[in-house]
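Have a look at the structure that comes next, please.
A protein chain is absent from this complex, but the other protein chains hold their places.
Residue numbering begins at 1 within each chain, and the chains themselves are lettered A and B in the order written.
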Amino acid sequence: MTNDMSQYPLRLEGEDAPMIRFQDVTKRYDDLTVLDRLNLDVAAGEMVTIIGPSGSGKTTVLRVLMTLERIDGGVIYVDGEPLTHMEKDGRLVQANAAHLRRMRGKIGMCFQHFNLFPHMTALGNCMEGPVQVLGLSKKEAEERALELLDMVGMAEKRDEHPSRLSGGQQQRVAIARALAMRPTVMLFDEVTSALDPEVISEVTNVIRALSEQHQLTMLMVTHQMGFAKEISDRVVFFFDGSIEEQGTPDKLFDCPEKERTQQFLSAVLEAT
Amino acid sequence: MSYLEFLSTYGELLAGGTLMTLAQFVLAALVAVAAAIVSGLMRLAPFKLVRGIATVYIELFRGTSLLVQLYWVFFALPLFGVSLHKFAAGFLTVGLCFGAYGAELVRGAVVSVPKGQWEAALALNMSPARRMWRIILPQALVIMLPPWGNLMVEILKGTALVALISVTDLMFEARQINSATYLSAQAFGTALIVYYIFARFMVTPMMRWLERIMARRIGRA
Partner (left out) sequence: MLQWKWDFAFSILPRLIEATGKTVLAAGGGFAVALVLGLVLALAQRTRFRPLTMVTRELVEFVRSTPLLLQVFFVYYVGPQIGLLLSPWTAGLIAIGLHYAAYLSEVYRGGIESVPKGQWEAAKAINLSAPKTYRRIILPQALPPALAGVGNYLVGILKDTPMLSVIGVAELMHTANAIGAENYRYLEPFTIVGLIFLALSLPTAWLFRRFDTVVRRKLGLIK
């Protein structure tokens, strides 16, 4: 990364500091620029949904936040601290492994294909992180896991392996697994895209319940416009690696200003 | 001499050889598994030097003959001051040779664990070592067990070569009996059958059983 880092603050402070800030974030794959100097703030407790055509970079936003991928320019802040960078001698430098591990603890993620660990039961999946990473005792971890499995309606299936669960059930376990790490930020990456239509509501109901508690900061990528409209505080429309338009769900869905947003929404509505 | 008479006369020798073959096989298999896991994982290391060392080991043992390796370890290595007893030289060389083949199985299996599993483990903030040990390796094990079943049979067969550095295994005894009696069909035929029974009715079923156990542990049975 060759760009000058001195223009970026070392920390975000003050009452109105956002939970998440993308500042000039650029991400490239070879010649393809997937995020082009992206600027995006998400307030604490806010539920933001990202929509947009495929290839617009919306999933990349979540993946760089989870540090699954590096960024090529700019800075991401989480909870006031830089995520992709760290402070050293009063300057921002690339984050090292220890910093990334510490920051990652604030973030949880659910994936399109669940990615449950197939060799562990539903309960085992939810206990793995708390025991192995947070160092909880088995008993504590089990209590926490059972509470969460109960919350997502999967307590009865606690001893089943993922291969014996339906997609909707697997995704609910995956949400419990992520929550067991007590993150401040939750990322949902197309969590209903791989599901059969009849089980989608199992998962959206869980997410809705989470959003109503207003404790987590949530960032969601989805193709389900109805659901996005219903639960989001704000909807962001991505096009070609940057934000084309954003606003409250009512404004964005009912009276979008930009032509591309209108085209995208009408194409999506036609398809459903 | 009827076959029964042959067996009653030479059965004891052949049984002794069989036990030696069994010992060589078990020890060689342990060496191979250990060498394969270590070098297979080294091949995936982020450091070029570590990868390089593993690659040299793998290519060296896969690129030359087991028999050449055995002779080299037994006849040439002592000149470097490393003298191994023929028993140890036998199973160590056989184990290291097939460990080089196993390394590719380990590497391939680890690489073929879906990327989502790495990502989910990272999202749970697991350290690289924990990711490998708790998440990736258990799944890789299930993937690589079937080809390991074949490799185990190859290891068993490979141990026959230790007879050529005078380890008194089944092969060795069969050859002794042949040169003493010229009852070639009986001597070599019996040995063939014993190897066959070992491979087909012991090693292979045991590996299948392991596969089933592991598949069940992963919840796929």
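Everything that follows uses one rule, which is that a residue touches a chain if its C-beta (ideal position, glycine included) is under 8 Å from a C-beta of that chain, and two chains touch if they have at least 3 such contacts.
Because the structure is predicted, anything quoted here is derived from the model rather than measured.
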Shown chains that the omitted chain touches within the full complex: B
Option touching the unshown chain, where B:14, B:174 or B:214 are the choices: B:174
Touch with the omitted chain, as defined above, among B:45, B:76, B:180 or B:206: B:76
Sole contact to the chain not displayed, among B:7, B:22 or B:67: B:67
Where the missing chain touches chain B, by residue: 59-60, 62-69, 71-72, 75-76, 79-81, 153, 157-161, 163-164, 171, 174-175, 178, 182, 184-185, 188-189, 191-192, 195-196, 199-200
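Basically, only the chains that are shown with their structure count from here on.
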Centre-to-centre distance between chain B and chain A (centres being mean Cα positions), rounded to whole Å: 46
Residue ranges of chain A touching chain B (in the complex, touch as defined): 66-68, 101, 104-105, 107-109, 111, 113-119, 121, 128-129, 132-133, 160-164, 174, 177-178, 181
Footprint of chain A on chain B - complex, ascending: 114, 116-117, 119-127, 130, 134-135, 138-139, 142, 217-220
